[in-house]
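Note that one protein chain of the assembly has been removed; the remaining protein chains are unaltered in position.
The chains carry the letters A and B, assigned in the order they are written, with residues numbered from 1 in each.
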């Protein structure tokens, strides 16, 4: 939409926003928009992007916006954790680097658990891995009908994170959550909506227009009332979610640092490199 | 249906029912029916109706009926809290009156949490506010396809009650619950059914006939068995629900007594009066 273009035209230079390299963060009409901006990498989340999202969420929680939106630039919402984080690392240092990454991801997930205002995902295209698992912590999830939802953890030797081992069974029941999280079944936007992970699906052609029109209307509601209502709904779960986050992270640490997992990831990357 | 008409023809005079002004309460075929009876006010719940529903639920919990039904007379199920409760109150007394209302509403919600028999909502038309939020405490919810479900709290400066901040995310997942409870999205009966808030939707033309036929069959099941099964399913949550009720009430008290909320309600009422 035109207002979006214009907001990208003046990227918050007058707002004391930190300078981001992997994000475009803009704020207008009561909405702070955090846009993942590595379109040529399908918005894969590298270590820098984890850190910048943490900063952007902290800034958004304190700015004068009413709601905060996460979305992706380009065709993808996000392809998840950037596994090439590890490709240029000397073998002896991989495990140390993996461990530090897990600590960072745990902090990153914690920021979503604690975020005090309504947090909205505008899923413009396919979402993979942690870009999917985190959705259980959003207050609204709008998806283009081009979006898909995929968590192929097991074949990489990995386990669910982002509190999805807790939020997904609550949202969709354990049998649908398990096929998705453990067996890697990919959901269409319609399926994800029928199962409660997505709030509403829009045709891709009108997605941006319809979603932003609605969000601008929502952002006119009284800011303080929305914030308190979100907290009434969410705070009861906060302690539980933090403990789930710690537990998932610790299970991953036990696994990711194993040789099997490192090999599975390396294998995956080398196969992909050959395509 | 004819049996309903006839039950309204002999309003329980021989059953030591209290005399109600805002309700019609009848009991036959093992079913105690509590019908909201302010059709010209869209069955808005004024302070007297809160008190009479409390009495009617207490009587129903002890009578020899098998199931208890709540429904509305006329086109509406209920338009929720009667905001005109406050219009004739001198400004200096509004906050005292609001505080007492909140205590009454908390007691009212507690009666639904504790109700020991199967409790069924027959949603004959649109439901608003507390008439919606309470539905998470019913054991079955049947709706006419004319019914809608609307909780426009935020624009009135209000927050979710009726334990909906807890029951709705459990029933429909947090992202659908949030759009409804915080952003005031109105659901159709079909949407509410797809999301688990409503058990089944019937065409309005055959609604009363189909629903009462089914309920009469259900009321023939052994009363004591139904009561114990309901308690096996529900008692585990009772303590939690009471604490949610207290918490929601206390958040509302912090807000409703603020000048902003009083002004928002007054504004809403004066706009409506001008129509």
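Following the convention adopted for this analysis, a contact is a pair of C-beta atoms (placed from the backbone, for glycine too) under 8 Å apart; a residue touches a chain by one contact, two chains touch by 3 or more.
Small disclaimer: the values here were computed from a predicted structure and weren't measured.
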item: Option from A:46, A:84 or A:154 whose C-beta touches the chain left out; value: A:154
item: Absent-chain contact - pick from A:170, A:186, A:216 or A:236; value: A:170
item: Residue of B:182, B:197 or B:244 in touch with the missing chain, whole complex considered; value: B:197
item: Residues of chain B (touch criterion as defined above) contacting the omitted chain; value: 118, 135-136, 138-141, 167, 170-172, 194, 196-200, 218, 221-222, 225-226, 228-230, 232-234, 236
item: Touching residues (missing chain, whole complex) on chain A; value: 153-155, 157-160, 165-166, 169-170, 172-179, 181-184, 194-195, 244, 247-248, 251, 255, 260, 264
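To be clear about the criterion, only the chains that are shown with their structure count from here on.
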item: Rotation angle (°) superposing Cα atoms of chain A on chain B, nearest 5; value: 120
item: Distance from the mean Cα position of chain B to that of chain A, given in whole angstrom; value: 37
